[in-house]
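Got a structure here, written out as structure tokens. Questions coming.
Yeah, one chain of the complex is gone here, protein chain that is, but the others are all in their spots.
Presenting chain A:
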């Protein structure tokens, strides 16, 4: 392309932006994190707005369900790298730009602070909380401005983050993901979601990586009543062995829908106020033939079900489907090794639908259609082209201001569903950093915990990684490194030693009261000092009372913003707070806090993370959090 052509092409930009700014744009280097719905729009807009040096990263591959909005992809691209195809498609239309595509995980050492330093601006087009927090921390550490964005259905949001000048992504609290007590899941379900979570656990138990903490069932245990120590009290289900001899699917069905249920139904204490679950025998169910119009209907029986997936299966259909799933998944398991549950995999989804519905039927809970189960199991957030287009456009408006050094004029913008009064977009100025933010202000935090009861592993996994979003924490007390994550630099002995240390309770590993613990993360280039405060009052993890709100109170972090303040008293910025919009984004993770074991007398203390798929999936948006839409709405009015 010659100069004249290029000038003619860019005429509009030069006229409206001015030559100087347009050159700044052309010379800038920018990073786009995420090549999903927003990422596609963003890449297109950047290229057609004069940006010439762009890198884009995404670890995901293209899925059929992306094609209703991620317009740089076609059917023939399914299974390929999003970042790479996005680059190819854009270059086809605009060969004169430099785009580098990375098919990889932004949270790994390949993309540490050195990588980020190369850019004048980073733009997040991400879906999940942990990656967003990670990018936030790295951008703060290398002082590169970050534009943060998200969409959910018709809602969307864009904001700008700059070290020392604006709020960072973690200045405002985010709600924690929904949690269910293990006893509810395992023994006492009362809603469809409980059975769905159970079915996902069962999937992991049967076909996933062996995981001791997955307590959903013990396949060979046929004890249904009594204490094994006192043989005279014991009742066993001898039928289990017979079924096992018949074959795999007979065995599994009998175990989970007969033996386990039989055992539960014998716990008279639990069924004082409601009818006990009824064990199902496979043979009698199959002989029953088609008992369609079975017992239950959906709670929300309003819509006219026309789609196959929206039809409610009868109990008999669920059983047939469940057995077929067992066959198919077992075969795949034997061929490919352990399976990871994926909402977009047909048979994984059929399995969870059928298994959860059979269990629901046993407990007298309404069954759900596959479509609805998918929503709940996959935590699916609606996503459409229109919202992404608006958000993609808004990001570039902010990007131009950042590149032009006009940070003061940058805004936070929210897109609403319904134009109320005069607003479809709500724009507000950027807030100052929260001086109490442990991420962007140098700040110590305190951890109140029972150091006699909490293990090092719980500290690392549940507190440091899950709650404080460290990727690979290194724990130091004084000059001694106590704990180092990641396996790359460690010898087998060191890993072995680490495993032993993980089992210790904190107090036995120098992490006792009033110790100042330094936690560092090299990938995030982030560190924080934590003062450990022992408290006898803090419960053991998972031993909280049955009341929902107390489930997660086994540790407390002081000095970190906590989600609690009522909406009305919040300032504008936090009502429509980006982090609030982006709460339940680790979509495949449903955390289970184990409370009481089925035998009410013993307390157990495992935490199971039903993490179906740890990979960041395609979602380009935070969740349609009802709270958020409420908050947005309230503000809008």
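By definition in this document, a residue touches a chain if its C-beta (ideal position, glycine included) is under 8 Å from a C-beta of that chain, and two chains touch if they have at least 3 such contacts; residues count from 1.
Everything below uses one rule, namely that contacts and distances are computed from a predicted model.
Trainee: Can you work out the missing subunit's protein name as recorded in UniProt? Choose among "BING4 C-terminal domain-containing protein", "Flap endonuclease 1", "NEDD8-activating enzyme E1 regulatory subunit" or "AAA+ ATPase domain-containing protein".
Mentor: From the listed options "BING4 C-terminal domain-containing protein", "Flap endonuclease 1", "NEDD8-activating enzyme E1 regulatory subunit" or "AAA+ ATPase domain-containing protein", the omitted chain resolves to "NEDD8-activating enzyme E1 regulatory subunit".
Trainee: Specify the residue from the set A:108, A:411, A:512 or A:556 that touches the hidden chain.
Mentor: Missing-chain contact among the listed residues: A:411.
Trainee: Among A:80, A:219 or A:385, choose the residue that contacts the chain missing from this document, as touch is defined above.
Mentor: With A:80, A:219 or A:385 as choices, the missing chain is touched by A:385.
Trainee: Please pick, from A:64, A:481, A:495 or A:558, the residue that touches the omitted chain in the full complex.
Mentor: Spelled out, the listed residue whose C-beta touches the missing chain is A:64.
Trainee: If I consider the whole complex, including the chain that's not displayed, which of A:49, A:217 or A:285 touches that chain?
Mentor: A:49
Trainee: Can you name the residues of chain A that touch the chain not displayed here?
Mentor: Residues of chain A in touch with the missing chain: 5, 8-13, 15-16, 41, 44-45, 48-49, 64-65, 67-69, 71, 74-75, 92-93, 95, 153-154, 158, 190-191, 272-275, 299-300, 302-304, 306-310, 344, 364, 371, 374-375, 380-394, 396-398, 409, 411, 413, 417-419, 422-425, 427, 547, 629-630, 633.
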